[in-house]
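Note that one protein chain is taken out, while the other chains of the complex remain in position.
Labels for the chains are A, B and C, by order of writing; each one numbers its residues from 1.
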Amino acid sequence: MFEIGNKTFGSRLMLGTGKYPSFEIQKEAVKASETEVLTFAVRRMNIFDSNEPNLLEEINLQKYSLLPNTAGAKTAEEAVRIARLASGSGLCDMIKVEVIGCDKTLLPDPFETMKASVQLLNEGFTVLTYISDDVVLAKRLEDEGIHAIMPGASPIGSGQGIVNSMNLQFIIRQSNIPVIVDAGIGSPKDATFAMELGADGVLLNTAISGAEDPVKMAEAMKLAIQSGRLGYEAGRIPRKMYASKSSPESGMIR
Amino acid sequence: MFEIGNKTFGSRLMLGTGKYPSFEIQKEAVKASETEVLTFAVRRMNIFDSNEPNLLEEINLQKYSLLPNTAGAKTAEEAVRIARLASGSGLCDMIKVEVIGCDKTLLPDPFETMKASVQLLNEGFTVLTYISDDVVLAKRLEDEGIHAIMPGASPIGSGQGIVNSMNLQFIIRQSNIPVIVDAGIGSPKDATFAMELGADGVLLNTAISGAEDPVKMAEAMKLAIQSGRLGYEAGRIPRKMYASKSSPESGMIR
Amino acid sequence: MFEIGNKTFGSRLMLGTGKYPSFEIQKEAVKASETEVLTFAVRRMNIFDSNEPNLLEEINLQKYSLLPNTAGAKTAEEAVRIARLASGSGLCDMIKVEVIGCDKTLLPDPFETMKASVQLLNEGFTVLTYISDDVVLAKRLEDEGIHAIMPGASPIGSGQGIVNSMNLQFIIRQSNIPVIVDAGIGSPKDATFAMELGADGVLLNTAISGAEDPVKMAEAMKLAIQSGRLGYEAGRIPRKMYASKSSPESGMIR
Partner (left out) sequence: MFEIGNKTFGSRLMLGTGKYPSFEIQKEAVKASETEVLTFAVRRMNIFDSNEPNLLEEINLQKYSLLPNTAGAKTAEEAVRIARLASGSGLCDMIKVEVIGCDKTLLPDPFETMKASVQLLNEGFTVLTYISDDVVLAKRLEDEGIHAIMPGASPIGSGQGIVNSMNLQFIIRQSNIPVIVDAGIGSPKDATFAMELGADGVLLNTAISGAEDPVKMAEAMKLAIQSGRLGYEAGRIPRKMYASKSSPESGMIR
């Protein structure tokens, strides 16, 4: 169980809703993942186009919390505008702030990200902010009062997994707000690792939607995150350069 | 489900029985892990000392397959002798061949390992052989007819995890017998990763017995292995240097 | 040869001047390194204390460019004050902007770093800015007109080497100003690697001053950087999963 703002979640997996092969597969994958939070790009929502099927229309809003994101925004101004649009639709009070500063890498802009986060905090939003793994940036955002910090494991959609586990650990150890590792997760071991490092949750999309079998991968990710959390709580053994026997030799027969 | 020799297993986790803080914790951890195979050092078995509690006396032999190992052997001759002792006790027909060639690293001796494996095959054992991650050694052992190959992730008890995922993949791809990644697993992500690479199973001991909370870690490992297997079957996304958006921009509002 | 502002350098190694075992060793190490740029913390300079030996008093200012840094500053204001102090001493017009945002990791503060850089640009300094490896932050600073960007390989003094080679490459590829990899270099291979990635130079200190034999390490670093640069220019072979023979078999005798 962990909390963001005034919400409590049992599942530590947050799921993006983009790029599934079909609507049916998406629904099954969402179910298999047992996620409680669905994130979606407001700009991509078909709220203005009733001709296309829309996951959001069909899902049980009692069961899922919606986390709209500001994907597509390149400035704080755009992000704020998108957030207000989401809020206006009445679906949610949480917003994931995502302001991209580079078209090639899709990495976020720290300045516009900060500006948008502060503005949306002032407007009463529950703010979850997507950032690079910059440790001091994470701290400054927490100082401003955001509700959760979402450092990237690696670039969005890259599947590179956790590149800098040191920075993620620094962020996790310094944070008094939930840390959700977001972006770059490629396979279950990446999600397990993020949780072992002490993250409060993981947000992913492509790793499931782009898998050969998204529904099966959704279940894999569910278990990966449960496993990593348990592993974190259980306290792993230290790494040693030289082995020690796992079968103590006292009392051995010869 | 996978098979070794004439046995079929539902769980892909094989569990060592050494170095638990207490007998009670060990029993609970074994239960939480849902393993079906327990491995133990024959030389350490209290079969000749009825004063000490012995896990093997108390466990339900219907529920667990026993996999005695030849830990402590430094030569093929010693390994064969230990295997015969295990067989003589009537508990099992499987044997894990482990012949250590270096006291510091506990890494195995390829020559004595091969000799012992061949001899025990000739004597009718179901042979599972622990090796380094030497790809051609794995092939040669398979050619001799062993029933499963057990390459190490890193030195026994080191907790270093999977150091050479390339060699493990080479072994997995070339093998027509089960591949059980054995030794060096430090945390759940390592087990998940081994399974994602396509291993048939994982054998571990210290990662659970040496954890701060072995029972919780046992559950974590159970989930890790299930997750990694599902991830392998589900087909992960490729790694990309440059990101691609997970939220396609067609139909975007401006 | 590479240029920063209006200066041209033959050596691509910039050397910090802190924490040497002795003044004699420092002088020899500086000589062995063949560096042309010495960086020093203005706050640590003994310019106000003539009782202690001071490297800067003795070195040939014709031979070395001085790169004062703002180490110790936690705000833009402090950094600007330190830079002005350095400038006032008449030794240099270059300044390395370093504004630390975290006492534990010594990682830089992106906001104060930006503010100080812009202010010092306005005051006519040649500005080299130390940052984390945040790709968009690097771009934004370049947009402001700084003269070189100095992303960290890993935290100052950690010796962790290059943790995120992907981000460094992103920064190098996008930059039209020199990229100097700064902080975290632990051994020659790290310096070689930074240069292979296409960096224009490397700044290091502890890796030499803290080595068992700083003078020998200084020579090692000199060669490492030359080697990495040549390797970058020479164009390395691609990585392949499966080997190919380096001895072609055509014309083989049997």
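Simple rule for what comes next: a contact is a pair of C-beta atoms (placed from the backbone, for glycine too) under 8 Å apart; a residue touches a chain by one contact, two chains touch by 3 or more.
Quick caveat: nothing in here was measured; it's all calculated off a predicted structure.
Touching the chain that is not shown, out of B:I25, B:L85 or B:M166: B:M166 (per the contact rule at the top). Of the candidate positions C:T105, C:S132 or C:N167, contact with the unshown chain belongs to C:T105. Note that of A:A41, A:M166, A:V179 or A:A194, the residue touching the chain absent from this view is A:M166. Where chain B meets the chain that is not shown, the touching residues are 101-102, 104-105, 107-111, 114, 132, 134-137, 139-140, 154-155, 160, 163-164, 166-167, 170, 174.
Although one chain is not drawn, its touching partners on chain C can still be listed: residues 16, 18-19, 40-41, 43-44, 46, 48-49, 69, 71-72, 104-107, 155-161, 186-189, 192-193, 196, 205-207, 209-214, 216-217, 219-224, 226-228, 230-231, 233-249, 251-254.
Just so it is clear, only the chains that are shown with their structure count from here on.
Counting the residue numbers that touch the partner chain, chain A and chain B have more than half of them in common.
Ranked by how close its C-alpha mean sits to the mean of all protein C-alpha atoms, the top chain is A. Rounded to whole angstrom units, the spacing between the C-alpha centres of chain A and chain C is 34.
Each chain gets one centre point, the mean of its Cα atoms, and the points for chain A and chain B are 33 Å apart. Along chain C, residues 166 each make contact with two or more other chains.
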